[in-house]
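What follows is chain A.
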Amino acid sequence: MLALFFGFAALLVVCSLLVVLHKNPITSALFLVLAFSALAGIYLLLHAEFLGMVQIVVYAGAIMVLFLFVIMYMNLQHDVETGVQTAVRRGIGWLTGAVLLLVGTTLLRRGWFLGPANEQMPAMEHGNVAAIGKVLYSRYLFPFEITSILLLVAMVGVIVIARGRAKHPEEGA
Partner candidate 1 sequence: MLWIIPALPLAAVALNLLLGDRLGKRGTSVLACGAVLAAFGFAVRAVLHLASLPEPARHITEFVWTWMQVGDFSVDVSFLLDPLSAVMVLVVTGVGSLIHIYATGYMSHDQSFRRFFLYLNLFMFSMLTLVLASNYLLMFVGWEGVGLCSYLLIGFWYHKPSAADAGKKAFIVNRIGDFGFMLGAFILIAATGSLDFDRVFAAAPHVFSGPAGVAAVTLATLLMFLGATGKSAQIPLFVWLPDAMEGPTPVSALIHAATMVTAGVYMLARSHVLFELAPATMEVVAVIGAATALMAATIGLAQNDIKRVLAYSTVSQLGYMFMACGVGAFGAGIFHVMTHAFFKALLFMGAGSVIHAMGDEQDMRKMGGLASKLPWTHGTMLIATIAITGVPFFAGFFSKDEILHAAYASGHTGIWLAGIVGAGLTAFYMTRLYVLTFRGPSRLSHDAEHHLHESPPSMIAPLVVLAVLSIVGGYVGMPFQEGGHLLERWLRPVLESGEAGVVHHEVSRATEWALIFTSVGVALFGIFMALRSYLWNPSMATTLRARLEGVHRLLENKYWVDEFYHVTVVRPFVGVSEWLWRVWDVQVVDGLVNGVGYTLEGGSAILKLFQTGFVGTYALFITLGVIALFLHFLR
Partner candidate 2 sequence: MVSSMPWLSFLVFFPLAAAALLALMPRGAERSAKLWATLAAAIEFAVSLPLWWRIVPGAPGFQFEEKVAWIPSIGATYHLGVDGVSGLLALLTTFMSLIAIIGAWTSVEKRSREFYALLLALEAGMLGTFFCVDLLLFYVFWEAMLIPMYLLIGVWGGQRRIYAAVKFFLYTMAGSVLMLVAILSLWQVQKQFSGVPSFDLAAFYAMPMHPSQQLWYFLAFAFAFAIKVPMFPLHTWLPDAHVEAPTAGSVILAAVLLKMGTYGFLRFAMPMFPNALLVCGPWIAWIAIAGIIYGALVAMVQPDLKKLVAYSSVSHMGFCMLGLMALNAQGFAGSMLTMLNHGVSTGALFLLVGVIYERRHTRAIADFGGLWKVVPVFSVVFLVVTLSSIGLPGTNGFVGEFLVLLGAFKTSFAWAAVAASGVILSACYMLWMYQRVVFGPVTHEENNRLGDLTLRERLVFAPLLVLIFWMGVAPQPFLDRMQPALDRTLELTKQRAVMSATAAGLELPSAPGRLSIPPAPIATEVRP
């Protein structure tokens, strides 16, 4: 179990790094898919089977396809990133990241402790899909409804932004 976790974790970290490091956007995107998949694996290990599935379906399946679609639509080549400016940016970026990680872990290493564990949790033997479904439509009905509006807005928004050229001469003058 632990070994599996380490494998997924390593895969996740490496793929994430490659997403950031790789020059070719398509490759980056593919690594991201891989990273998401690794994450799904970890979810499974954590007995979040439903999420693992959704992770694959939504992220690796839908979102990343969208990404790839866009990248290909744009026909992007390798990112050319040379010059002092880029180097400086990189240096600062990595340094900042390192510091962020450092301060974050320093704080957390002071001995954090978990909140109160839930005692009434139903036992989960074969996945938690049913439990999630139950909760989602009872306790979490309200946020669930919000997400529906959210997706509606996203749809409308995408249509507004990305539909064809301007129809009206005044627009975007």
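FYI, a residue touches a chain if its C-beta (ideal position, glycine included) is under 8 Å from a C-beta of that chain, and two chains touch if they have at least 3 such contacts; residues count from 1.
Inclusion criterion for the candidates: all candidates are chains of the complex that A comes from, given by their letters.
All values derive from a computational prediction rather than experimental measurement.
Colleague: Considering only the touch criterion given at the top, point me to the candidate in 1 or 2 that touches chain A in this complex.
Modeller: Only one candidate touches chain A in this complex, namely 1.
Colleague: Which residues of chain A touch candidate 1 once you look at their complex with the stated criterion?
Modeller: Residue list for chain A touching candidate 1: 89, 92-93, 96-97, 99-100, 103-104, 106-107.
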